[in-house]
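Complex shown without one protein chain; remaining protein chains in place.
The letters A and B name the chains in turn, as written, and every chain counts its residues from 1.
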Amino acid sequence: MFQKLRSGLLAATLAALAGVAMASTARAVEIQGAGSTFVAPIMLKKWIPAFMASHPNIKVDYQPIGSGGGINGLINKTINFCGSDAAMTNSQISSAGGHVLHLPEVAGPEVMSYNLPMIHKPLVMDGKLIADIYLGKVTRWNSPEIAKLNPGVKLPNLHILVAHRSDGSGTTYIFTGYLCKVSKGWKTQVGQSTSVQWPVGRGGKGNPGVAALIEKTVGGLGYLEYAYAILGHFPTATLINREGYKIRPSIPSVIAAQKAVVANLPADFRLPIINPTGAKAYPISGFTYLIIDRDLGYMSKAKAKATVEFVHWVLTKGQKYAKSMQYIKLGAKMRRKVLAELAKVTWKGQAID
Amino acid sequence: MNQTATPTDLSNPFAGRRPGRRWISRGVAALCIISTGLALAVLFVVLSYIGIRGFEYITPAFFTNLPLQSPEGMRNCIIGTVILVMLASVLGVPLGMLCGIYLAEYAGKSLFTHAARLVIDLLAGTPTILLGVIAWQLVVVPMHHQSGWSGALALAFIMVPIIARATEEMLRLVPHPHREASAGLGASQAQTLMLVILPAAKAGIATGIMLAIARVAGETAPLLFTALGNDQAVYDPNQPYPSLTLKIWQYSQSAELSWRHQAWTGVLALVTLVLVFTAAVRFAVRDRK
Partner (left out) sequence: MGVPGTRIRPGTPFVYFTAGASLAVRFRKGIRVARIDMTGMTGSEPVEQTFAYAPQNGWRKWLDRAVYGLALGGVLLTMAILLTIFVVLIHGSWLALGRIGWHFFTTQAWNPVPGRDQYGVLAFMYGTGITTLLALVFGVPLSLGVAIFITRLSPRWLAGPVSFLVELLAAIPSIAYGLWGCFVMSPWLQNYLEPAIYAVLRHIKLFPVGKYPSGRIEFFPANLVRGGPSGSDFLAGGLILTIMVLPIITAITRDVLRQFPAELEQGAYGLGATWWQTTRLALGYCRAGIFGAVMLGMARAIGETMAVIMVIGNTDSISASLFAGGQSMSGVLANEFMEADHPIYLSAMFYVALVLMVSSLLTNVSARLLLSRISGGKGTH
C-alpha cells in the first residue's frame, strides 16, 4: 500500500510539475491587477469575463485586496495595474517612481447603510451626526441627535454598532475626507487617509467585510459603496447636503455632484467629490481609478500591451456595463480627457502602438 | 486533601471522612462527562454546519468552472491547492526526513542535538503567518510579484518540523536489536539506515507526511502575502496562484450571497480533502492485513 501510495504520489508530482512547465510555456499573456473592492463587482462580474471573451489571448486577474494593497502593489511593481478609489498621495507617487497615471473609470456614491429592521423609512443624517457617531459621541440609536433629524420616527433603544474598514481603502479616504470637511473635531482628532485610527467601531475587510458586519448585527451602521448596499439590500440613509437639502443616493444626485466638481478637476484627476455645492448634489461620492505607471518598462512588452489594451477597453466598451451595476459612467468630455491621458503611456520610452 | 484528617490518621491522607466526598467525586466525574459531551457537541455542530450548508449549495459547476464564469466554480482553486501542496512537499518532505534521520540515528547527547531539537520544536510553534512574511521577503520582494513559488516555500516551512518530528519518533521506535543485528552482519550505518531502519519505519513516516500534507492544505495565513490568489486557470508557479483557502477567505468576506454560498461549499471541499487525507492515514496502515 505504501509503495503504491508512494509511486502514485511521485507520478502525480511529476505530472503536476510537467503541467506547471507546460502552463508556463502557454501563449496567453497574463496580467495582474489588485486593489479597490469598490470596483470589484463590475470588474469581476462584467469587465474581466467580457474582456476575456473578446480577447482570448489575454488572461486578466484582479484581486480585490483593498486600495491600500493595490497602491502598494504598484509601488513595489508586483502588479500590472491597480484599482483604487483613493488618489495616490504625492509621497506614494514618488515612491512609485514619480510618474503614474490616474485614470478614472467610473464614479459612485458612498452611502450610510444600517441594519434596523424595525424602521421602514430611510433615516435622515447629516455630516455632523455621522462624525459624532464615528467619534463615539453618539452611541445609541434613540439619542436626541438622531431623533432631531428624524421627527416622528420611533427609534429603537439599541447600541449603534459602528462598522468601518480594517484595510487601507479609498472608500475610507473619501469618507474621512468628507468627515474632515464637516467636522472640526474629526479633522483634528483623526484626519483623512486610506486607513485611520478609528475612535470606535469594528473593522471589516473591504466593502464586503463592512457589508457583512452590518448585515449580521442589528443596530449596525457603516459606510459602503452604493453597489454593495444594493447587493445586500441594505437601507441607506438620506443625507443633508451642503445647502441643506435632503438628498437620496442615486445616479442623478451623483451626476449633479460631479457637475459641481468637474469644472475644477485638476489635470491628473485627483479630486474626490465631497461636500460639493448644488441643491441636488449628493455629498459623498468619488471616482474610482485605474492607476498604472506612465512607463510600463518594468513588465514585458507583451504584458504592457495587454495592460493598455485592457484599460482602453474598460474606458470605452466597458463603460456600457456601468449602469446595470449601479455605477456612474464617465461623461463624454471626461472620457476624452482620460483617453488622452492613457495615450501618454510608454514602454521603456517607446510608444505602445 | 488532608486538612480534615484527624491526628491519628496522619499516615493516611484519605482517611478523613469529609462529609459528602463521594458526592464531590461523583459531581466531578459528571463534570468530566459533560466536558467531553460539550467537546464532541462542538465538533458535531461545526461539521454538520459545514456539511449541510456546503451540500446545500453544491453544484457540478463548482468542480468544473472558474470563479469568474457563470455559474461560478472553484476548479482552479482546488487544483491550485493540490499543486501548491505538492510543490511544498518536494522541498518539505526530504528536508524534514533528513532532520528526523539525523536526530534519531546520528545525534548524540551533545548541545548541538539539544539545539537542533529545540529549533525544530520552535519552528513547529512559529505562527504560520510569520512564515508567510518570511517567504514574502525571500521570494516576493526579489521576484517583484506574488507567486506560487513563494506560497509553496511558506508551506514547506510548515511541513519541515512536523515531518522531522514524525520521522524521528518512528525511527526511534525501531527496536535496537534490529540495528545490532545489522551491525553484527557487517553493515555500515548508512546501509542499516536504508535497508533496515527506514523500511521498518516507513508506515509511520508516511503517516507523518500525510498528516503534514493535510495540515498545510488547510493553511490560509501564510498564503495571504505570497500566493495571493488567482481567478484564472493559471498554474504557472511564477504567477499569483489560485488556492482554495484564499478563495474561501475572499468569498467569506463578500457581500454577494452566491459567493458566500460558494465559500461554504469551498469549506466543505477543503474539510473533506483534509479529513479524507487524515482518515486515509489509518487505512494506509491498516491495509496490510
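Points to keep in mind about this one:
Quick note on the criterion: a contact is a pair of C-beta atoms (placed from the backbone, for glycine too) under 8 Å apart; a residue touches a chain by one contact, two chains touch by 3 or more.
Worth saying up front: this structure is predicted, and the values here are computed from it rather than measured.
On the side of chain B, the interface with the absent chain consists of residues 1, 12-15, 21-22, 24-25, 28-29, 31-36, 38-40, 42-43, 46-47, 49-50, 94-95, 97-99, 101-103, 105-106, 108, 115-116, 118-131, 133-134, 136-138, 157, 160-162, 164-166, 168-170, 172-177, 179-180, 183, 186-194, 199-200, 203-204, 207-208, 211, 214-215, 217-221, 224-225, 245, 248-249, 252, 260, 263-264, 267, 270-271, 274-275, 278, 281-282, 285-286, 288-289, using the contact rule stated above.
By the touch definition given at the top, chain A reaches the unshown chain through residues 65-66, 68-69, 71-73, 75, 89, 91-92, 95, 135-136, 158-159, 161, 164, 166-168, 189, 191-205, 209, 212-213, 216-219.
Heads up, the rule we're going with is that only the chains that are shown with their structure count from here on.
Inter-chain spacing, taken between the CA centroids of chain A and chain B, is 37 Å.
Touching chain B in their complex are the following residues of chain A: 1-2, 5-6, 12-13, 16-17, 19-20, 23-24, 26, 30, 32, 34, 41, 44-45, 48-49, 52, 59-65, 76-79, 204-209, 211-212, 215, 228, 231-232, 298. Of all the residues in chain B, the ones that touch chain A in their complex are 67-70, 82-83, 86-87, 89-90, 140-141, 144-146, 202-203, 206, 228-232, 234-240, 250, 253-256, 284, 287-288.
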